[in-house]
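All protein chains but one are shown in place.
Letters A and B name the chains as they come in the text, with residue numbers starting at 1 for each one.
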Amino acid sequence: MNDLSQAKTFDEFMEGIWRQNPVFVMVLGMCPVLAVSVSAVNALSMGLATMFVLVCSCGLVSLLRKLVPKEVRIATYIVIIATFVTVVDYVIQAVSLEIYDALGAFIQLIVVNCIILGRAEAHASKHPPIAAMVNALGMSIGFVIGLFALGAVREVLGAGTLFGVSLFGPNFQPWVVMVLPPGGFIVLGAWLLLFSALKRRQEARLAAPGGGHGA
Amino acid sequence: MKASVEIRSAPHIKGPRSVEQIMANVVYSLLPICAFFVYQYGLSAAASILVVTAACLLTERAFVRTGTQAGSLSDFSATITGLLLALTLPPGFPLWMGAVAGISAIALGKALFGGIGFNVFNPALVGRAFVQAAFPAAIATYTPSFLPGRFTEFIPSSLAWPLMAPADTAAWLKAMQYDAMASASPLARWKFEGFVTPAWDLVTSLAGHMAVGPSPLLIVLCGAYLALRRFMDWRIPVAVLGSAGLSALIIYAAFGTKYPDPFFMLFSGGLVLGAVYMATDMATSPVTPRGMWLYGGLIGVLTVMIRYYSGLPEGVMYAILIGNAATPLIERVTQPTPFGKGASIHARKSASYTMHPDYISREEASAKTPKKRFLKNKPKKT
Partner (left out) sequence: MSTPIAPTPPQATPATSLVKTLGLVSTVCGLIIVGAYQGTYDAAAANRRLALERTVFKVIPAAKSMAEWQATPQGIRPAGGETVPGALKFYVAYDAEGVLAGIAAEGAAKGYADTVRILYGYSPVCQCITGFGLVASKETPGIGDKIVTDKAFLANFEALDVKLNAELSALANEVKVVKQGTKTKAWEIDAIAGATVTSRAVGKAINDSAQLLLPKLAPDIGKLQKREP
């Protein structure tokens, strides 16, 4: 297991970003995705917090994988994930109270984010630490991209700014709906539409004669 | 949408009526109302109708082109959506927001469900609900009708640049010596100031500078034409107006002074337009006669409840959308008793149709597909 070729590692890394993107393909962890993607900064900090928890807990789960008996593995994973969520909670408070207030309960709720438990159970518990962390990193980058895609669109339309920088001048008319919950669903729907259209085209190209190697 | 094959049991009556014909007639009946709207508000109203309808048609075309939606442009359904949507928006609504409303009406209200006939909600109201949520300030900004320069000059808010906030109409009106009161809709004036506009002024919409839509009288007349030619079922508007009037009357009788009289309730806001043209949308209203009464009644009561007890001055839109959502349920509980099965005989669980069970609609889960009488590919004689 330890002599993973570089290509395989890269594949593991890319899995979460494209093929199994947690937001656009697996549609997991929708609760934070919809709730905190009101602005690009919120979305990005939520994504980074999740990334920290995901990578650290996958690393630790993978380290302990031979030690933990099957019967108590879920309990162990939850304890580990909860630990890192608490750490992230403290760190965000220390870094910026504004972000902490904006993210609210959703920082603590990272603990129930199914992406993390799913990765710990499906991948980290079966792979060595490096591979597990690479895969977790890919997944969380995919999650950050998803969150950012939503947050950017909602902030641009909902406030006329991106990262707090005004894009359209002072006379911009904000689309109130975009910072309200329905806006999250509508923008997510639009992204899913785009993503699946892209995927379908890619598959059609591969399926076309001469496009790929066999069906 | 011309269906070429239809499997039904006899007897058949071949009607000359097609979806296109019904829709075209609805458009004709809407034209006088649109003309009145333009007469009231001039250039801005005309531009608004054009832009909103064009946005609807272009969006419809895009979705039909990409093959994600049934129907075609020539069935006029998108035109109806556009005209109705424009009539529900304030005349000085910024044109770019009108375009957003038109696009979201077709995209979210219609294409999402698969096009004409499949939509769950009235597309025009979905479009309006979207812009109501997106631009709550602009959609509440009305201007008085019959302004002197309305045919030569736009209402300034109409011409806002895309994505930009509209110009301040209050200042514009002040420069023209109109007070802010004249530019509030009668419902808003009642809700926030307790002023009740006389009902007769509302019925004709002709009494001076008021922020009202086209005359309810005209809408009822146009609706009557449709109902008489059987392009529309008269039960729904009657049920909506009846139940709204009745519930307003009950509340008025019970706590008189606090609430306006039922006539004000009936003729203010978009109740008549909603009852006649939006609640009756064929795809989103029940088909059973008893269901129509129930559906209309629900909408009427909800409208009055929202107007009286919520933060919003107008409730027709949400009432109809809720009614649309309830439609499948209403149809289920109001299935007519099949001929020959009196109330005394309990219908068996799987047999509530007069027709042979083999021939009931294919959407019905328990239905069996008719047995094929012919082989699909006849064995070739060799």
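In this section, contacts are C-beta pairs under 8 Å (C-beta built on N, C-alpha and C of every residue); 3 or more make two chains touch, one makes a residue touch a chain.
The shown structure was predicted, so the numbers you read here are calculated from the model rather than taken from an experiment.
Partner chains of the missing chain, restricted to those shown and counted over the full complex, are A, B. Considering the full assembly, A:76 is the residue among A:76, A:113 or A:140 that touches the omitted chain. Contact with the chain that does not appear here is found for just one residue of A:48, A:87, A:117 or A:192, A:87. Remark: the omitted chain is touched by one listed residue; of A:35, A:162 or A:176 this is A:176.
Taking the complete complex into account, residues 20, 64, 67-72, 75-76, 79-80, 82-84, 86-87, 90-91, 93-98, 122, 158, 174, 176, 179-180 of subunit A touch the chain not shown. Against the chain not displayed here, subunit B makes contact via residues 135-137, 140, 180, 192-193, 311.
Keep in mind that, in the parts below, only the chains that are shown with their structure count from here on.
The touching residues of subunit A, when paired with subunit B in their complex, are 160, 168-169, 171-173, 175-178, 180, 182, 186.
If you check the complex, the residues on subunit B that touch subunit A are 94, 97, 108, 130, 133-136, 138, 160-161, 163-166.
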